[in-house]
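Left out: one protein chain. Kept in place: all the others.
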Amino acid sequence: MTGDRPLVLVLLEMALLVLLGPLVTGAIQKMKARLQCRQGAGVLQPYRDLIKLLRKGTVQADTASGFFRSIPVLVLAATVAAGALVPVVRVGPPAFPLGDALMLLGLLALARFLTAIGALDAGGAFGGMGASREMTIAPLVEPVLMMVVFSTALTAGTTELGALAAHRGTSWIVAWHAADFLGFAAMLVLLPAETGRIPVDNPDTHLELTMLHEGMLIEHSGPGLGCMMLATHMRQIVTLGLVAALFFPALPADSAGATGLLLGAGAFAVKILVLALYLALVESSYAKLRLFRVPQYLGVGFACALTALALRIL
Amino acid sequence: MSAETVHTIIDDLGALLLFTMILIVAAGQIYRAIYAVAAQSLFIAVAGAVLATATGNVDLWVIAGITLIVKAMVLPWVLHHVVQRMNIRREVEPVIPVGATLALAVLIVVVSFQLSASLGSVRQAITGNALPVGIALTLTGVLAMATQKTALTQMVGLFASENGIFFTAMSVTQGMPLIIEIGVILDVILAALVMAIMVLRVRSTVDADIADLDRLRG
Amino acid sequence: MSETLLWVLPVVPAVTALLMLTTHDRRILSAIDVCGSAVLLALTLVLAREVASGGPRAIGLLRIDDLGLIFLLLVAFLTLAVSIYTVGWLKQALAVGNMKSELLRSYFALVHAFVATMVVTVLADNLGVLWIAMEGTTITSAVLIGYHGHQHGLEAAWKYIIVTTIGISFGLFGTVVIYAAAAAAGLHGGAGALSWSAIMKVAPTLDPGIVRIGFIFVMVGYGTKAGLAPMHLWLPDAHSQAPTPVSALLSGVLIKCALLGIIRFQTIAAAACGPAFPAGVLLVFGLISVVVATPFILAQHDIKRLLGYHSVEHVGIVALGLGFGGRIGTYAALLHVVNHGITKALAFFAAGKAIARYGSRDMRVIRGLLSVAPIGGTLLMLAALSLAGVPPFSIFVSELLVLRAGIGQGHWVAIAIFLAMVVIIFAGLLHHVGSMVFGEPAAAVSREPETWSPLLGMMLLAAIMILLGLTIPASFDGLLRRATEIVR
Partner (left out) sequence: MYDGRAVGVGPRWLPVALTARRSEVWPRPKRGNVGVDSGLSLIAACYGVGMLSSLLARWSGRLAIGVGHLAALAGAAAGLGVSLVILLGGPGRTLTQPLPILFPFARLSLSVDGLSAYFLLVISLVAVAAAIYGPAYLRAHSPEAGRARQAAQVFALNMFLGCMTFLCCAGDALTFLLCWEGMTLSSYVLVVSDDRDGENARAGLLYMVMAHGGTALLLVAFLALTERGGAFDFAALRAAADHLDSTTRTTLFFLALGGFATKAGVVPLHVWLPRAHPAAPSHVSALMSGVMLKVAIYGILRFAFDLLAPVDGPLPPSWGWTVLVVGTISAVLGVLYALQQHDLKRLLAFHSVENIGIILIGVGLAMILWRQDGVSGALATVALTAALLHTVNHAAFKGLLFLGAGSVLCRTHIRNIEELGGLARRMPWTAGLFLLGAVAISALPPLNGFVSEWLTFQALLGGGSRVHGPAGLVIVFSAAMLALTGGLAAACFAKAFGVTFLGRPRTAQAEHATEAPPSMIAGMVWLALLCVALGVAPGYAIRLLDAPTAMLLHGPAASAVVTARGPLVLSAALTPSGTDATAISMTMMAALLIALTAMAWILRHGLRRSPARAAPTWTCGMSPTTRFDYTATAFAKPLRLVFAALYHPRREVTRETAGTPYVVQRIHYAGEIVDLAETQIYHRVEREISALSRTIRARSTGRIYGYIGFVLGTLIVALLLIGVIYR
């Protein structure tokens, strides 16, 4: 099959996501602040944090093993690589196949796994608890995510996101099948969990009661922490991009040329912002759930996803 | 004499044998059992003689003689001697009430007759009621062993059922080949001696009846 | 030549027995013992060659055909193995006072008399002689069982002699009845009238009704002697109380001789009233035996009783093979007779050494055998695995064939029961033996090195056990086939 997206474009999209990642976080923070009637920091604040962290020196736990130093690097690499699998400015299969939705989820899982390893390395209670909880939530989230992917892939006949988006490209939200609504609902339930936000996690603190992701980062410092933060931003935007590719089919793929690229980029930005707004709303209107309530919360998503699948197949 | 008379005589003897067997089963005392088995052997010898005269088969005479000597005299004497040697309580203690034993004996007789009745025509080939009587004798002898506790009565029962076999052999087939009969009888004597030795041995070492030992189980 | 061999064969052990009475010296006795057994085996092999080349031979009341030859080989071979084993076993038994030196010669004499009677049983063509010899085995072995002279031994001996005598007197009755049928069918004339071969000639004309009754009597009678359930109750008592070599002979050979008797009558019955009837009877008894043996094996503590119940199970399997019938079934049954004889003898030997070492037959006492007696422990384990039907040991092959015969005949229920029991028994046996072989032994256990002669005897058997598990030599196969033909 002919690839609509040359390798260069794919890499560029990846770079674009890396650049925009922190911005999305900043945007969400800003919206939250607004929704909570606060001034809030500027949307560029995450960039400042990153630069500051990358400049700082490193403090490392004396019990940490040799793996510890390489963990942030690997996590970042895995997450960024996942970014290469999301169609941004143009839909359609890549010229040279790289990976599909399963690969994307796999890479995110790899990043999460390595993060947990790093958290356990220093051997403190914070890291351990964070890792334990993260690895408890993750296995419950991933299958539901996959089911949502399946529910769309079954019609498109492929799990390659570009091709999938291209296949759904013509259908706009009015043309949604019932299964799409349910799948999207499931996705909305999952989004906070996958992006580590309230009501599942709280990105703003690593206090014992709420710590999941932040708890795992506690022993990282300086550039290492920077890498981890960047990876977090990246993971967030990748997840949002996944949702966009699955449910908000982009502009028709045939819009080639520079204009098409610009249109695609704009459309992508809009989609991401909408989803970011959703996250901000949820975060500022819900409270963090107890850990053992989370399975029930995710159960809702599971139910939706399963129903979506059923509707798709039956 | 004619075949019918032989048949009738054999049948009558069979009846007598069954009677003695019932005596053995119901014997309250070891001596009675021993005498009963001796009498039984005697009748069998008589039956042998009758058949011998009827068929003119010489072997049957010999067999009858051996039976008379060995089973009607020697073995009872051995048993008697054993009882003397170990001056034990003479009365037989039954495992189950004698009435039940007798009922079983009757049942056995019925079964054996019914069984050979099921044979039908072939019975004519066999002399009269000899087969069912033989079966009944053999089984009842074993019944006597199974329902009485002392070793001596078990030996008596054994000989009684052997008698049943002999009677069948004679009356049904004009006797097995002589050499076989002799071998069988020799075996029986040997077995009797070995058993007697064992009984006395146990009586002398641990003062108990060997048939009461039941330490080996499961 | 071979006709003379026929009557020489029983004479050999008899003469050996008489020779035993001439001396008291243990060494000389053992020497005579081994030599006598060796001679017996040698002559048997000669006879085997003759028969293999020239077909059955008969003289007077004795007759040898391929069927009898299988059992004869088993008798002779196991006798030799037992003799070799006895050398060292005896030394040890005398040391601990298990045997009394003044009674030694009578012991050896009795053993060989016992062997002689068994040989006659195998060679007997005349069913009467068969019965006489069978009773002879009962008497001699009864004395041997009670040989230790203590109360348990005598109890076992008494139970044994009484029950089996009853049994085979039933057998005699059955013989008489069938003889009567033969006579009715016009078979007359002296000693020949009870001859098996003669009866087989007229067998198809016999009256099925009478033959049925006769066969039932024989089945129950000789079945008692063969240890088929539910007439088996004497067996564990006797096999556990006898001196170990005698136990090996009882389990390995004697019950097989009784089986031979049953097989002889089975052929007559099959010819008279169709193969279905005797096969059905054998099948039922076989299944009952396998099922009945199981719980007693599982809940057993006395190792020799355990092995005794195993004999019940395996006799049951042989009966199953005969019951499934067909060429494969019969072939399998005969093969199983040999395999089980050898394996069981090995098992008793190994168990005997363990018992001697730990001074107890209780399997809860025997622990960690492997660390105090590596070779003995290994052999015990091998014997157990073989008994349980694990390849590459001989019993697996015969059980496989039994199973195949059953499937071929479509006895699915029987097969299901059989397999279930085999697996359960396997579990029980491995549990028992495993706990004996592994683990740490008690400190009190004697750690003296193992003596050569028992090991030699055992290794001889183990070698054949494994050999027969890996292959069936062509000559042996031919023997089995011809025997199979005789039975069918």
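Labels A, B and C are assigned to the chains in the order they are written; within every chain, residues are numbered from 1.
Quick note on the criterion: a residue touches a chain if its C-beta (ideal position, glycine included) is under 8 Å from a C-beta of that chain, and two chains touch if they have at least 3 such contacts.
Owing to the predicted nature of the structure, the values given are computational and were not obtained by experimental measurement.
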{"item": "Where the missing chain makes contact, among the chains that are shown", "value": "A, B, C"}
{"item": "Among B:Val142, B:Val172 or B:Ile185, the residue in touch with the chain that has been omitted", "value": "B:Val142"}
{"item": "Of A:Met31, A:Ile198 or A:Cys227, the one touching the omitted chain in the full complex", "value": "A:Cys227"}
{"item": "For subunit A, residues in touch with the removed chain", "value": "1, 54-67, 69, 72-74, 76-78, 80-81, 84, 93, 96-100, 102-103, 106-107, 109-110, 112-113, 116-117, 120-129, 131-133, 135-136, 138-144, 146-147, 150, 153-154, 156-160, 163, 167, 218-219, 223-224, 226-227, 291-292, 295, 305-306, 309-310, 313-314"}
{"item": "Positions on subunit B where the hidden chain makes contact", "value": "95, 108, 111-112, 114-115, 118, 135, 139, 142-143, 145-149, 154, 211, 213-218"}
{"item": "Contacts of subunit C with the absent chain, listed as residue ranges", "value": "155, 158-159, 162-163, 166-167, 170, 208-209, 212-213, 216-217, 219-220, 224, 230-231, 233-234, 237, 281, 294-296, 298-300, 325-329, 331, 368, 370-371, 374, 385, 388, 390-392, 396-397, 400-401, 403-405, 407-409, 415, 419, 422-424, 426-427, 430-431, 434-435, 438-440, 470-472, 474, 477-478, 481-482, 485"}
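FYI, only the chains that are shown with their structure count from here on.
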{"item": "Overall pattern in which the protein chains touch one another (line/ring/star/complete/other)", "value": "other"}
{"item": "Far-end chain from subunit B, centres as C-alpha averages", "value": "A"}
{"item": "Cα-centroid distance, subunit A relative to subunit B, in whole angstrom", "value": "100"}
{"item": "Gap in Å, rounded to a whole number, between the CA centres of subunit C and subunit A", "value": "78"}
{"item": "Subunit B residues touching subunit C - in the complex, by the definition given at the top", "value": "115-116, 118-120, 122, 125-126, 131, 134-135, 138, 142, 145, 151, 154, 158, 161-162, 164-165, 168-169, 172-174, 176-177, 179-180, 183-184, 186-187, 190-191, 194-195, 198, 201-202, 205-206, 210-211, 213-216, 218"}
{"item": "Subunit B contact footprint on subunit C (complex, rising order)", "value": "61, 126, 128-129, 131-132, 135-136, 138-139, 142-143, 146, 149, 151-152, 154-159, 161-162, 165-166, 169-170, 172-173, 176-177, 179-180, 183-184, 190-191, 193-194, 207, 209-210, 213, 236-237, 240-241, 296, 299-300, 305"}
